[in-house]
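Of the protein chains in this complex, all but one are displayed in their positions.
Chain naming follows the written order as A, B and C, and within any one chain the residues start at number 1.
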Amino acid sequence: MRIRILLLVVVFLIGASEDSHPAGLRPPVKTLTFAVGGAPSELDYWEELLREFTARTGIRVELLRQPTDTTLRRQTLSVALLARERDPDVFLMDVAWLAQFAASGWLAPLDPYLGRDGCSGRDAFFPRILELVDTWQGRTVALPLYVDGGILYYRTDLLRKYGIPGPPATWEQLKEAALKVQAGERRDRPGFYGFVWQGAQYEGLVCDFLEFAGADGGVETVGGQVIVDTPRNRRALRFMRDLIHEYGISPPNTYTEMTEEEARAFFQGGNALFERNWPYAWSLHQAPGSRVKGVTGAAPLPGFEPGRGTSCLGGWHVGLSRYGDAAAEGAKLIGFLTSREIQKKLALRLGWNPGRMDVYDDPEVAERLPYYRELRAVIERARPRPVVPYYSQVSEILQRRLNAALAGRLSPGEALAAAQQEIRDVLSRYD
Amino acid sequence: MRKDHDLRELLKGYAFLAPVCALLLAFVFLPVAGTLLDSLHRDVTFLPRRFIGLGNYRSLGSDPGFWQSLRFTGLFTLVSVPLELALGLAFALLLEHPTSARGFLRAGVLLPWAIPAAVSGRVFELIYNVQYGLANALATGIGLSEGPVHWLGTSAGAFLALVAADAWKTTPFVAILLLAGLSAIPEDLYRQAEVDRAGPLQRFFRVTLPLLRPVLVVALLFRTIDSLRVFDLVFVLTGGGPGGSTTSLSLYGYRFFVGGDFGYGSAVSVVLFLLAFILSLLYLRASRFGREIA
Amino acid sequence: MMLTFHDIGKTFLSERGEVPAVQGVDLAVREGELFVLLGPSGCGKSTVLSLAAGLLKPSSGEIRFDGELVAAPRKKVFVSPRERNVAMVFQSYALYPHLDVFGNIAFPLRVAKVKEESITAEVARAASMLGIGDLLRARPGELSGGQRQRVAIARAIVRKPRLFLLDEPLSNLDAALRAATRAELKRLQRELAVTTLYVTHDQTEAMTLGDRVALMRNGRVLQVGTPRELYETPRTPFAGSFIGPAPMNLLDAVVFEEKGRLYLRMGGEKIALSPGKADEVRRIATGRVLLGLRPEHVRISGDPGPPALRGIVVSAENLGRERLVSVETAGGILTVLTDAEAPNAGDVVGLVIPIETASVFHPEDGE
Partner (left out) sequence: MSEERRIRVLYTVGAAAMSAFCLLPVAYMVLVAASSRPDVLSAGAEVRLTAGHFLEVLGTGSLHFPEYVVNSIVVSGLSAILAVALGAPAAYAVTRLELPGRMSFLFLVLAVSMFPPVSLVSYLFRMMSALGWINTYAALVLPYTAWVLPLSLWILASHFSRIPRDLDRAALLDGCGRLAALRKVMVPVAAPGILSTAILAFIFAFNEFLFALILTTGRNARTIPVGIALFEGLHGEIPWGMIMAAATLAVVPVILLVLAFQRGIVTGLTRGAVKE
């Protein structure tokens, strides 16, 4: 009797597979799968776009939902690609870990598909981004689905109420405005804070740090070395820590819980004067039910000197898995997603800034998204994080040390010095 | 020599053991050996694999992230294991005391152990939430602190939060082990102690504790090895934060695997393996291994 | 079936090295015979039983069933218990707790894949033979010791094995039930006429049940014979003491020849031996010997004069129907078992020595 059970079990396991329902049984049919994560409103819209794609091309696409957290999205993709799984065929990659995926040989070159049947050529996209991020060893390995740059959201009503002319051009002006408004607003809103931004120990913290450091600061990759410990960077980290502990402009949970979504909800709940976030938050701030609808403005991030602010290049790029079982269909989907028409829809619906340039000149877009004109300049000047395959180790070190400084366990100087030493050790392993 | 064992009988006997050996070899020993081998290589997804001997271990030596997670794992074990033993002993004494509701009590106590750590981790994540967590409600309720306490914000707070959550999950396991030890103590020893006019406290220290010593040692080592390899709770509750102060060795190693650096991650996990292995040798000797079964 | 053990030895490996449990055992059990292995605990009798059953493999020697080899380590021959078609009743009865009485008895037949109808018939027959026909649906846990023992026997009978092995089956029963069951077992075995090997440490059981008895000690067979032979002509002092209602008196004595007749001097008395007895003694030993006198054979006579042995009563123990009297004599203390009135301590009595039924041993045998 037991032998029969064992046989049943073994047969069941051997037949086990990975991507079809009901559970664990390998399907013979080939399906195009598209993996994406993000805020819920985005995921719903993706479903809509994919339905449109299927209507047009007859290719059925299955959406694989991923969590919002970028590290977790990367982990599920890495596991699948390391295992040379057939799914996902098409997936989004954060600009921060695209280099590692490319260097690991997981991305199929898109050059054969560029410029043909519905897929735009390289010239349609921001050249600097395509060159710095989407090209690996001379081949196009990804296309920018949407590009991001950190921007400063601000409460137009509160600035007017407290007689502040406009969005701050320098961090000092931001501090003054925040202190002034905070003093007033806290009387009837104890939970009100001047400025919310991403301080939790995750990738977002590194982006914010690069923006605080500004155009003259940031992380350079010079001759295979990654430089983080510079006087400008120390000043920026000191300012970030003081925002929380010294001036009390940013909430205490900035360095424990503040991520994009936490900051957006905080600002959208009307509890903050300024918010650093990605452009996706704009449409959500304007959505019905948002306490800041119609009283929110967007502006480039300030710098320590006027005009020397910068924006950390973010955004997600779409790539084709080398192990996928639907390359041609995948390329068609990529062409569709990066087409002018769809990029325009993404901009209008989700506030995602297109990776292609022509959408910014579109009259309807300019009219509906007035800040796009400025945003294009921001994006053209946005600076990418170090595009190196071992960036995740560098980032992990920075996340740990920067967060330690924000939590007050290390002084900004100590934190950056320690980070620099650790980065030097890591690099020695990948000589 | 065993001349009286004929071969056929032996083979039949070993056939009974074969499937277990095969499974353990394939899915435990082979992976451990593989990981050990990987740790001697520079093995990253974006570079060709190269043998570097103890290179990874040397890098570990100068990697503050590694030392930080080693320190956390050690400290976490040093604090949580004794706490769980003490609490477990108290629970065991309570559970052993004959009451009508004993069945209900035992089921209630078993519950935390049965719930996966990852799931209870999310529950504790909510409990420690600044705005509406249970911890703050209780803290402000009983006047421990006026405003909401930021539990997961500081490394000390996160550490204590982890210890408390871990204690909640594993104390029942320790209690059950000690309960077995308690029930093995013959009743008449207590009656004898009573006759010798020993009060409840003396009875505890003169009878219960000495006789419970072997079980306590087993529970101590069992828990130590378990808490050294903590991963689920840390991953879910604090994600190793704030500032990596609560990153356990397992989580640190895991992060390198996922980041595509198998060599370095394997080195971290080999260090953890050696720690656990040494302790398990102590455990096997301490529990006067296996005499009764034979 | 004829069961033969030829120079069988069995050594166990323990922490203290190789421990010989059984050495140089030669036995021949005849067809249908109830052969008893008697001996103190630890004498190796159960080991011999297990060797016959095939639960243990001999370290040396050969075991044959009807002349066929079933176990011979040197010739690499070993027939498993399953193929030996042997039935065994364990001291613990070993009833399967998860089966009812019917299931227990039917177990061997079901293993042998016998047809269900004939199983029901066979089981009913065996159960009625043991008088447990009405207990078939009961669980072992609900039965008394006696009932459990009967189920165990029924389970052995039902498969009509060619050899019965019984390992102290009565030891867990209370005294009254034991006597009754003993008689029943004897009748049953005779009726079934199956060769039976019966292990016990109780000499009354051996005497009443055994067609023949093998007395064992420290892994060796001391003596094999009918109960009468073992009682009347014990070959060693140990045999003498182990068998019989009370331990045998052992006294130093000297056997010497005088004018063509054999005499025996014991405690100052010179006793002449009859010609038959003389031949018997001459074959065993002369000179200094050990004289074995059974307490139930020694008689107390009122007249302390010769030929009785003069002695003073030391104590008298009341055993219910009989009295055990200890008497101090010149040759040492003699115990007497008598159902007559017991003399009082301090009385002077004469002991009539039953030289014809006495036993003579080599001095070094009586360690």
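Here are some notes:
The rule is short, and it goes like this: contacts are C-beta pairs under 8 Å (C-beta built on N, C-alpha and C of every residue); 3 or more make two chains touch, one makes a residue touch a chain.
Computed from a prediction, not measured in an experiment: that's the story for all the values here.
Shown chains touched by the undisplayed chain in the intact complex: A, B, C. Of the candidate positions C:Met88, C:Met129, C:Leu170 or C:Leu222, contact with the hidden chain is made by C:Met88. Touch with the chain that is not drawn comes from one residue among B:Leu47, B:Leu179 or B:Val207, which is B:Leu179. Check B:Phe51, B:Trp67, B:Phe205 or B:Phe277 against the missing chain and you find that the one touching it is B:Phe277. From the options B:Ile115, B:Leu160, B:Ala198 or B:Leu211, the residue with contact to the chain not on display is B:Ile115. For chain B, the residues touching the chain absent from view are 2, 5, 10, 12-14, 16-17, 19-21, 23-24, 26-35, 37-38, 90-91, 93-94, 97, 99, 101, 103, 105-112, 114-124, 126-127, 129, 131-132, 134, 137, 168, 172-173, 176-177, 179-181, 184, 200, 215, 218-219, 222, 225, 228-229, 231-232, 235-236, 249-250, 253-254, 257-258, 262, 265-266, 268-270, 272-273, 276-277, 279-280, 283-284, 287, 289-294.
Listed by residue number, the positions of chain A touching the unshown chain are 1-2, 5-6, 9, 12-14, 16-24, 26, 37, 39-41, 43, 63-65, 67-69, 72, 76, 79-80, 82-85, 87, 261-262, 264-265.
Seen across the whole complex, the unshown chain contacts chain C at 53, 55, 80-82, 86-88, 90-92, 94, 96-98, 107-108, 111-112, 155, 159.
Here is the rule we go by: only the chains that are shown with their structure count from here on.
In terms of the stated touch criterion, chain A and chain B have no partners in common.
When C-beta pairs in contact are tallied for every pair of chains, the largest tally goes to A-B. Among the remaining chains, C is positioned farthest from chain A, on the basis of C-alpha centroids.
Averaged C-alpha coordinates give centres for chain A and chain B that are 37 Å from one another.
Distance between chain A and chain C, defined via averaged C-alpha coordinates, is recorded as 93 Å. Of all residues in chain B, none touches two or more other chains.
Listing the residues of chain A that touch chain B in their complex gives 74-75, 78-79, 82, 100, 103-106, 200-201, 252-253, 255-257, 389-390, 392-393, 396-397, 399-401, 403-404, 406-407, 409-410, 418, 422, 425-426, 428-430. The touching residues of chain B, counted against chain A in their complex, run 42, 44-47, 55-56, 59, 62-65, 130, 150, 152-155, 239-245, 255, 258-261, 264.
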